[in-house]
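Moving on to chain A:
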Amino acid sequence: MTQTVAPAGGEDTFPKLLIRNAGIWADRPAIREKDLGIWQTWTWAEVLDEVRAFAAGLAELGLKRGDKVAIVGSNRPRLYWTMCAAQSLGAVPVPVYQDAVAAEMTFVLQHAGARFAVVQDQEQVDKLLSISDDLTDLERIVYDEERGLKDYDHSRLHPFAAVQETGRKTLASNPQAAADLDASIAAGKGSDIAVILYTSGTTGQPKGVMLSFDNTVISAKLACEFDNLTQTDEVLAYLPMAWVGDHIFSYAESYWSGFCVACPESPETMLQDLREIGPTYFFSPPRIFENLLTTVMIRMEDAGPLKKKMFHYFLGVARRAGEKILNGEPVAFSDRVLYAIGGFLVYGPLKNVLGMSRMRVGYTAGEAIGPEIFRFYRSLGLNLKQLYGQTEASVFVTVQPDGEIRADTVGKPAPEVEIKIDDSGEVLYRSPGVFVGYYKNEEATRATKTAEGWVHTGDAGFFDNEGHLRIIDRAKDVGHLTDNTLFAPKYIENKLKFFPNIKEAVAFGHERAFVAVMLNIDLTAVGSWAERNNISYASYQELAGLPKVYEMLEEHVVEVNRDLSTEPRVAGSQIHRFLVLHKELDADDGELTRTQKVRRSYIAEKYEPLITALYDGSKEQDIATEVTFEDGRKGEIKACVKIVDVQTFGIETQQEAAE
Partner candidate 1 sequence: MSVMEAGTPAAGIRGAAATSAETAARETLLSVENITLSFGGVHAIRNVSFEIAKGEIRAIIGPNGAGKTSMLNVINGFYHPQEGLISFRGQERRRMKPYEAANQGIARTFQNVALFRGMTTLDNIMAGRTLKMHRGFFWQCLHWGPALKEEVEHRHKVEEIIDFLEIQAIRKTPVGRLPYGLQKRVELARALAMEPDLLLLDEPMAGMNLEEKEDMSRFILDVNQQLGTTIALIEHDIGVVMDLSDRVVVLDHGEKIADGMPADVQANKAVIEAYLGVEH
Partner candidate 2 sequence: MDILYQVFIDPFVQMVELPDFFLQVLWEGFVSGVLYALIALGFVLIFKASGVFNFAQGIMVVFAALSLVGLYALGLPAYVALIATVGIMGILAYTVERTIFHHLVNQPDIILLMATIGLTYFLVGFGEFVFGGDPKVMITEELGLPTGSTAFDVLGGLVILQHIDIAAAVIAIIMVACLAVFFNKTRIGRALRAVADDHQAALSVGISLDQIWMIVWFAAGIVALATGIMWGARSDVSFALEIIAFKALPVLILGGFTSIPGAIVGGLIIGIGEKLGEIYWGPLVGGGIESWLAYVIALVFLLFRPQGLFGEKIIERV
């Protein structure tokens, strides 16, 4: 670093933290990206240099305090730098889901009033240009990858490198510009809006959650202290940048504790990259863990019989002893020996192949994880914990402390978080991370955040005897059957989704006589099963309708019923009928949110005939559905969906609950 940098005026904003980091960890890696075959690495000092150059370049292009900068693309160092560069100028970054279609993007960019957009590549540029008539505020687009954009009109398009180049020149030649930048950084304060994150929202239009520096910096600080994160940790940033989880874990915590963030080469190579980096701190929604487990099981199907036997034997040992050993509970000596052998033969290699060998702390959050999946990873000796959080809370509401990990709770209140449960069972919290408000949406802010700073989570839950919070479901989704039995759809769905063959499940039953479900098969798992059994199929639809597939799924459903029957609170909500949907639920068709959550009410509306059929005793039902193809064209598929009755069980009264 040749240029002089203004003395750090504190640690209350990310630009100031960056200056601090560049001072104390100048030569430590700050961010990596797998590019051109190797992990290109930037130290904190280099990151500061890049960020300053870009900030100066943006200033030259006219970016002002208070402007909004949309960031569209997958996890790239340059896009992370953009956040800090914008914040240095007092502008507010607005990360946008990069796989959103143009129409969805229009709303966010319009609503945020973004003047600048920094995007990844030609695809995103094209997307923005196609809606540019609607984006009256958007003035400039900066892009990272130059490929294919050479011949575009560059009156308002700028290559990232060129902006940085301008910035560097300005900083070098114009002391005033450098001083202005330093002043702008110094002017930033904790109460400023640091970022606006749009929540996808299970219903209605997205809302822009405004988080201040205080919110994010303090949340990051508390989390780093909670898990003892230091500058020696490594993290893989692969989740959408627009998601609060990524923002806190891959950006805020990194700037606070100085750990290194690695960006994968491409989505296709994510697992390979994960394995190479071997992060020490890992954060993921349950879906990723589910997918990994599914792949593990599928890949083991092809192994030789002996190896398969050995694998499942040691998984059994792990189920028996693994979690206890991890929790430091007493375990029989023989089991300890077996577990050690298993560690050498199975768990160690498996963790290695999954890229989790070095994982010190892992979190699953975003939605409830199936207890079996959770236990599977824990039993391998991975310190996987659950976390309950929200965008509005800068992630953290509750966290499981080390040594108090249970599959069915989301843990104790995170540091400096207060929680209360209101009369209707809804969970409310208050913390330093609580958001400033929804951007340009006073009404929604008032509806969510009380005058005393309590935030409605919208989730129903309760504290158990040990002070752990248990979330049952979305408060508005928890319902009752006509006989007033509790009906928690997500609870049932998660049990179903534990089976690798089931990719998605939607349960119905509120104010109905019994519970019925719609299932989506997992094409990878069932397809591989079909291949092994020489069953040919031409399409997802055909595979999903095969009687053998139905038989297989029926077994799974019966299994879930048996399981439910052992839990008095939910035994009444056993599944009586099910069907297998003829198409995959898809975010492009609006059936899932961009974070892959089921949009229950939309589905109920869209597949109305099927739901009717589920409850009127029909054996099959014709349906026509509109689908959106990858290129945006629409089409219609027709199918005749079979409906199956399932065996249910009497309520078993078990006394093991006290264990």
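Throughout what follows, a residue touches a chain if its C-beta (ideal position, glycine included) is under 8 Å from a C-beta of that chain, and two chains touch if they have at least 3 such contacts; residues count from 1.
Selection criteria: all candidates are chains of the complex that A comes from, given by their letters.
Keep in mind the model is a prediction, meaning the values are calculated, not measured.
Among the candidates 1 or 2, the one in contact with chain A in this complex is 1.
Those residues of chain A that touch candidate 1 in the shared complex are 35-38, 126, 129-130, 132, 147-153, 157, 265-266, 268-269, 272.
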